[in-house]
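Okay, here's the structure, questions in a sec.
Here the complex is missing a single protein chain, while all its other protein chains stay put.
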Amino acid sequence: MIRKLLAAFAVLCAGAIVSAHAADKIDPAADLKAFQAYFKQQFPAVPLDDFVNGPYAVNKGMRAQWESIMQFPPYDFALDAGKTLFNTPFKNGKTYASCFPHKGVGIRQDYPQFDAKTGEVVTLELAINRCRAANGEASLNYETGPMDSIVAYMAETSRGKRFDIKVPKDPRALAAYQNGKQYFYSRRGQLNFSCASCHVTAAGKRMRGDILAPALGILASFPIYRSDWGSMGTVPRRFTSCNSQVRAVALKPDDKAYRDLEYFLTYMGNGLPVAGPGTRP
Amino acid sequence: MANTIRVRAVANGDSIEVQSLIQHPMDSGFVKDKKGNLIPPHYIEVVTFEHAGKVVFSAFWGPAVSKDPYLKFTFKGGKKGDPLKISWIDNEGQKDSLDGKIL
Amino acid sequence: MKPIAIAILIALAAATPALAAGEQDFTAAYAAAAKVEQQALAMQAAWTTTEKTLKDAKKAADAKDYDHATALARQAEALAKQSIRQAEEQKTAWRYAVIR
Partner (left out) sequence: MSEQMAAPRPVNAERRLILKSLTVVGITSFGLTGGSAWSAFADDAPTWPHDAFKQKSLDAALKALYGKGFEPSDKVALDVPEIAENGAVVPVAVTASLPGVTSVAILIPANPFTLAAYYKVPVGTDASVSCRLKMAKTSTVIAVAEAGGKLYGASKDVKVTLGGCGG
């Protein structure tokens, strides 16, 4: 009897060790499978591609208002401005097209990406500012202003293309991915919320009047015109405002932690279509 | 400076559906800026739509109309290619207009 | 909300000494709080609440209300310590939240 119990205990211990080990192993593909399966199970009525529409995918009343707003979306002005900015030459005569594959058209789905040269994650916003630096131009604000217009235009030229974020076998890429994953699940701020508290556990529920968007595909519609802001904003702008909402001191918009988070979160939405620019409450 | 007015006027028979979006802060006068000072009211008061010299719709707005205001209405008697002029003026006397065409 | 309650208790306990606090008490309390908050900021674990409490402490000190200022500084230190503890806990605790 005792022997049997001991044996069972040993099996349990072994199991615990195995699962602890599994938690340490960095396996983006397995994570993605589990992540998408979770949301499919939570929202069986929502088609996979519809997750890019955030709260509108899971709430009928909000969807009707959104459809009304999309008849003439308020990001139209930003889109026009972005097209002009994108095609306006720098002082040296070159344009943004010179910095990107396919002249920067239809490439949103490939960002953020791991840059093997520097060993870090490059978001589209960072790539745009690097492009400016390479051409002797000053950096743009990461969160709003001309940056969101340019990103809006670049997203629009990529609409419908499916996110295809790559996490290469490079240990630095895997570390960045894991870092983003840790950020996503870590509680922070005085309210003690993680990204996951709102957008996984409470996804689709009401929080102070708003419907929380599911984390799956949550970045696919960026940049967004947010009624709450009364203006456009990029992914980093949303991250800083999310941080403030849980009473955590926000990081610099181009902080490595945010870029890693965007890397992880966008990767989780691989296969979903680009839907930016978008509108949100 | 780009025009502040976007318009989409689509003919469906002789019925013309007009949608417009105007870039304007529509400050209500009740919102504070980052320093805690009230932003003074600044909003469009009148928008007029003219088709072939005739006013087909006019809007009179107060500060309760949303930022970057949207409007949709339908009038009869127009056709594809007809001119449609939109003009607005706000409470500070700023104004803009656009000569559009029915699609 | 438990951490907040604890923070308030600590702050209250700190604020209760019968003798009124002077400028020196405030300076010491503020320096101690700022030091812990610097650590929290470096860990990317800081709370906006702490930052605000520190600012309020400074304001109270500027108004020569050293009692209140010292109490606020101690409250800020408690908050900063909690934010660091949260971050330390989350270094491992985050794993339990992962979707599998």
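By letter and in written order, the chains are A, B and C; residue numbering begins at 1 in each of them.
Note that a contact is a pair of C-beta atoms (placed from the backbone, for glycine too) under 8 Å apart; a residue touches a chain by one contact, two chains touch by 3 or more.
Values in this document were obtained by computation on a predicted structure and should not be read as measured data.
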| item | value |
| --- | --- |
| Neighbouring displayed chains - absent chain, whole complex | A, B |
| Touching residue (missing chain; options A:32, A:126 or A:198) | A:198 |
| Candidates A:68, A:87 or A:118 - the one touching the absent chain | A:68 |
| Where the unshown chain meets chain A, residue by residue | 54-55, 61-62, 64-66, 68-69, 74, 77-78, 81, 144-146, 148-149, 193, 198, 206-213, 224, 226-232, 238, 242, 245-246, 280-281 |
| Chain B, residues in touch with the chain not shown (by the definition above) | 1, 4, 15, 23, 25-26, 28, 30, 45-46, 48, 54-67, 69-77, 89-96 |
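In this section, only the chains that are shown with their structure count from here on.
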| item | value |
| --- | --- |
| Where chain A and chain C overlap in contact partners, by chain label | none |
| Geometric centre distance via CA averages, chain C-chain A, whole Å | 32 |
| Chain A and chain B: spacing of chain centres that average the CA atoms, whole Å | 35 |
| Residues of chain C engaged with two or more neighbouring chains | none |
| Contacts with 2+ other chains: residues of chain A | none |
| Interface residues, chain C side, partner chain A - complex | 3-4, 41, 44-51, 79, 83, 86-87, 90, 93-95, 97-100 |
| Chain A to chain C touching residues, read off their complex | 23, 31, 34-35, 38, 181-182, 185-190, 192, 194, 196-197, 200-201, 244, 247-249, 251, 255, 257 |
| Chain B-touching residues of chain A, taken from the complex the two chains share | 69, 71-72, 74, 76-77, 80-81, 84, 230 |
